[in-house]
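Complex shown without one protein chain; remaining protein chains in place.
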Amino acid sequence: MTNPVLISSGANSEALAVADFAPIAHRPDIHGISRPSRSYWQDAWIRLKKNRRAMVSLWLIVGLLAFAVIGPLLWQVDPARQDIDQISQAPGADRSARIVAPYEFWGGQAFSGFGEGSGLRTGAEANSQAVRLIWDAVPGAGGYRLYRNIFPIDDEMAFGLPIAEFPNASAGFYEDRLNLRPDTYYYSLVVLDANGGLTSDYQVLEVPVHRVITVDEVRERSLVPATVALATGDEVFLALHPLGTDYLGRDMLARLMSGARVSLFIGIVAPFLYVLLGVAYGATAGFLGGKVDQVMMRFADFVVALPFLLFMILFQVVFGIGPGESGILPMLVALVVLAWPATARLVRGQILQIRQEAYVSASRLLGAKSGYLVWRHMIPNTMGVILVTLTFAVPSAIFTEAFLSFIGMGVAPPTASWGSMSNEGLATMLTHPHELIFPSLFISITVLAFNLLGDGLRDALDARMRSFE
Amino acid sequence: MTTKLLEVKDLQVEFDTYGGIVKAVRGVDFAVQAGKTLAIVGESGCGKSVTVQAMMGLIPMPPGRIMGGSARLRGTDILGRKMIEGREVRGAEIGMIFQDPMSSLNPTMTIGDQIAEPLQVHRGYGQKKAYARAIELLGLVRIPEAARRATQYPFEFSGGMLQRAMIAMAISCNPTILIADEPTTALDVTIQAQILDLLKSLQAETGMAIILITHDLGVVARMADEVAVMYAGKIVEFGTTDDVFYRPSHPYTLGLKQAMPTNHRDAVQKLMPIEGSPPDMFSPPVGCAYAARCPHAMTVCEARQPPAFAVTVQHYSCCWLQHSQVPHKAAGIFYGGGHD
Partner (left out) sequence: MWQYTLKRLLQGVITVWFIATATFLAMHNVPGDPLSGERAMSASIRANLEARYGLDKSLTQQYFIYIGNFLKGDFGVSFAQENRQVNDIIREHFPVSATLGILAVIFAALGGVLWGALTALYRNRLPDTIIMFLVILGISVPSFVFAALGQLTLVNLNAFFGVSFLPVAGWGTVSHMLLPALVLGMGTMAYLTRLMRSSMLEIIHSDYVRTAKAKGLPPARIFTRHQLRNAILPVITVLGPAIAAITTGGFVVELVFAIPGLGRYFVQAVQQLDYTVIMGTTVFYGAFLVFMVIVVDLLYGWIDPRVRLQ
C-alpha cells in the first residue's frame, strides 16, 4: 500500500506543541445558513434587476408608455391635420420656402435669363407653384406627349406619368402645376408620329423644383407672427414635423403618439382582460374538477380550434364599424372572446398540480376552507406563471392589432394605430420609406421589449426554467 | 500484495458557478485492485460522484475543470484521454451505471438497441450480431424473456429491470472496471439486494473491479473489499471494509457508523446524528474540513490540514488524533466504541 502522504503514527516526522492538542469548542452550526431570508417576490425582483436585458426592456416600456401618455401633451399637434405644403416629407428635410408673388397666368413666353438654348428647357424658374416648359419644333413630328417622373429615365424608358399631349408639330410650351413638391422631376417629351403613335425620339429634362409660398399662404397658416413684415424673396420656414409627414401631410410624430395610445391600449388592456378571464375560468375548472372541469375544458378546446385570425376578422365584421367609430372596442372584445383559453388551460393545469401538493393536503387537514386554499395557496403559487403569460400576451396582442389593421380589418381611418400606419406606409415604401419604417420600428421595439421582459420575468420567477436558457 | 489496476492521485476538480468557484474535489487518492470492489462513501455533495465522473470525462467543461492529478489505468493516465492501448476508455475499459435508471436510458430507443450500441461502436459488430449479443446480455443480467424485452422501450420497464439493463449495457464490452454510481439509491429495498447480488455474481464471473459510490454503509458492508470515506472533497479514511467498520480511525467515519441503524437485538445504543452541515465549498476551511462538526476537535485541526496517518499497513486516516503526541484521553475515543 503506497499512499502519497503516509506518516506512521509511531514515528513522528514533525513535532507538534502540546497546545496544538488542546480541545476546542464543538460548533456544529458554524457552516449554517447566514443569508438573509427573502420572500419569493423580493428574490424574483433581485434576480430581475440583475438581468440587464430585462431591465433595459422595462425602461423601454416605461418610455413607450410615456411617449403615448405624456407625449401628446408635449407635442400638441393634431394628428389628423393635413399640411398640404408638406406631403410625405421625410424627417429632417428642408423646410424653407421662398416667398413669391401669387400665381399669374403664363402665355409661354420665356422669362429673362430662361429659355436659352434649344430642345426641352424651362421658360421660368421652376418652383412648387409651377414648372414652365418650352421646346422647339421637331421636324417631321406629328405631335408630342409630355411625361413626368420622379426617377431618372432608365433603359426601359419608363417615362412616368403622362401629363399632356399636343396634337401639332409646332414648337410648344406647357405649364405643369400638378401636385408639385420640392423634389427633382424628370420631364420627357416624346415625339409622336403622324398617327399619334409613340416614336423612339424623346428628350429628357431634369428639373429641380424649389419650394415657394405666397404671402397670403404664410399669413393663412400663421407660419410667422403677424407683426413680421414679408416681402417677395424672403425665406420662411414651414411647420415643423420632426419625424416628417405621411401621404396626407399629417404629422408623423403626432400620429405615432396617437397610434401608440391605440396600439398600447389594445396591447395591454386586451391581454389583461383575457388573462383575467382565463384565470377565472381555468381556476374554476381546476378547482371544481370532475365533470364540470371536463365540460368547461372541452368548451375551451373548441374555442382554441377556431382559426384565430379569421374569427378576429369575422368579429370585426359582426360588430360592424360605423361611421365615426375607431374600431378599437370591437377588436378588444374579439381578442378577449377568442384568446382566453390558452391562459385557462395553463392555470387549470397549475391548479390541478397544486391541488396534489402535500402542503395543500396539510392545509386541508388543518381544516382550511376552499376559499382559504384558493386565496392562500393556489393564487400565490400561480401568480408567477400568470405574470409571465401576461407579459408574453402583450406582444402577441400588439401583433394581432397590427396584423388586422395592416390588412384593413383593424382600426378604421382616420384613427391611427401603428398597424394601420404601416399599411399606409407600404404604398409609398419605395419613395418615402419613413412612412413604413417609423410605425414598424415602434411595433418591433415594443414587441421586443415585452418579449425580453417576459424572458427575464420567467427566468426570475422560475428558477427551474432558468437553468437552460 | 495485489496488483493495482487503477490508481488515482491528487485529483482536483473545480466548478465555476454564479456564486464563485466550487472546489468539489480537493486532492483525492485511491487505488482499485483487479477483481476487487472499492466503495467510496460519503454524504451528498462530498464529491464522490464528481471524482468518478472526472475520471470518465463526464464533467461538463465548462463549468467544470480538472485542476490536477492523475488517474492511471494499468499505468496510463486516462484523464482527458479517450483511448489507451487501442481501447476506448469509456464503455470498453470502464463501464458505468448511474443512480436513476429511469432517466438514464434514452426514452425513444429500444432497450436492445441501446445495449447493442457499445458493441457496434467498440467491437465493430454488425447490427444483427450486436443485437443478438444484447439479448444474451439481458439474459445474463437475469431478465426473463430477454428477446421480447429487448424490443421494448424504457418506459415499459420497472426501475429494477432498467438497472439490470443498464448493467448489461455497461458490461457489454467486458470492461476491466465497472463504476456504479449509487446504483441502488433510486430502487426499492428488495430490488436493491437483487441488484447488489447480481453485481457480485457478475464480478465473480468476469473478474472485473467495481468502484461503488454510495452513501449507504449497509451496501458497503455487503459489497466492498475496501472502503474510502470521503468528506468535503477529500478522502478522510481508507482501509479494508473490516478495518473501517470495526476499527474506524476518523471521527467522521465513527459518526457515520453511529448514525447507521443496526439490527442487533441487544443494541441499546441510540442513533446519533452528526450535527451541523458540511462546509461551504466556495471557501473550504484551512484546516480539517470536519473540525467544526467534530466533537474531538483540537487547536491544530483548525489550523492545519491533517496528513494521512497510517493506522495499519492498509489502513490510514487523515486525522490529527492519530498523531503520536496526542494525549491518551483524546486518542482513546476510537477504542471505547465511542464515548467514554
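By letter and in written order, the chains are A and B; residue numbering begins at 1 in each of them.
Criterion: a residue touches a chain if its C-beta (ideal position, glycine included) is under 8 Å from a C-beta of that chain, and two chains touch if they have at least 3 such contacts.
Fair warning: this is a prediction, and the values are worked out from it, not measured in the lab.
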Among B:Thr17, B:Ser103 or B:Asn174, which residue is in contact with the omitted chain in the full complex? B:Ser103
Among the options A:Glu165, A:Asp193 or A:Asp301, the absent chain makes contact with A:Asp301
For the chain left out of this view, which of B:Asp16, B:Glu85 or B:Glu156 touches it? B:Glu156
Check the options B:Ile21, B:Leu58 or B:Met272 and report the residue that touches the missing chain. B:Leu58
For chain A, which residues reach the chain that was dropped from this view? 301-302, 305-311, 313-315, 317-318, 320, 395, 399, 402-403, 406-409, 419, 422-423, 426, 429-430, 433, 436, 440, 443-445, 447-448, 451-452, 468-469
Considering the whole complex rather than only what is displayed, give the residues of chain B touching the chain that is not shown. 56-58, 60, 82, 88-92, 95-96, 98, 100, 103-109, 117-118, 121-122, 153, 155-156, 166, 169-170
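Basically, only the chains that are shown with their structure count from here on.
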Distance in whole angstrom between the CA centres of chain A and chain B is 60
Residues of chain A touching chain B in the complex: 1, 3-12, 15-16, 18-24, 26-32
Which part of chain B faces chain A closely enough to touch in the complex? 1, 9-10, 29, 238, 274-280, 291-303, 307-311, 313-314, 316, 320, 322-327, 330
